[in-house]
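The complex is shown incomplete by one protein chain, all other protein chains being positioned as in the whole.
And now, subunit A:
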Amino acid sequence: MPTVMELYQLLPKTNCKKCGESTCMAFAVALLSRKKNIQECPPVLEGKFKEQKDKLESLLLPAAGAEETGLIVHPELCTGCGNCVVACPVDVANDPKGAGIGGAPTNDKVIFRVLDGKVVASNIKECRRFGMNRVLCYACIDPCPTGAIEFV
């Protein structure tokens, strides 16, 4: 994923406030957290910024498929080992006799499940990174040796 500075460097850096944010840096942060999209910056849509606009779009493309919590599973990297299924504290709490003890999930309340050898996320609103009382949880990222799970 790109950094805030990478995005900022491609913006007009005029702090015109047309997007509703007070500075271009604030707009870059909003872009990265998917609260704003490129179309909300009128100057960058002008012809002379075309190159920058294309670059911004290509940088933000990987985040396009992210869930509401910013979760992305890269299926090409996933080996389906199921470490995240068992390590996720929500899965353990919601399915203690299935995912909690290393087995296959026994109900639909779990966040992660393995389909055709790849992890698929569902019930994303159960994730600890979601909602008002969210916490910066890394339980599914740390056990993944291939880096197939990412939050953007």
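In this text, a contact is a pair of C-beta atoms (placed from the backbone, for glycine too) under 8 Å apart; a residue touches a chain by one contact, two chains touch by 3 or more; residues count from 1.
The rule is simple: contacts and distances are computed from a predicted model.
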Options "ABC transporter permease", "Archease", "Proton-translocating NADH-quinone oxidoreductase subunit M" or "Formylmethanofuran dehydrogenase, subunit B": UniProt name of the undisplayed chain: "Formylmethanofuran dehydrogenase, subunit B"
Residue in contact with the excluded chain [from A:Cys78, A:Ala121 or A:Ile149]: A:Cys78
Full-complex contact with the absent chain, from A:Cys41, A:Leu71, A:Val86 or A:Ile149: A:Val86
Interface with the undisplayed chain - residues on subunit A: 78-83, 85-87, 92, 96, 100-105, 113-118, 143, 145-146
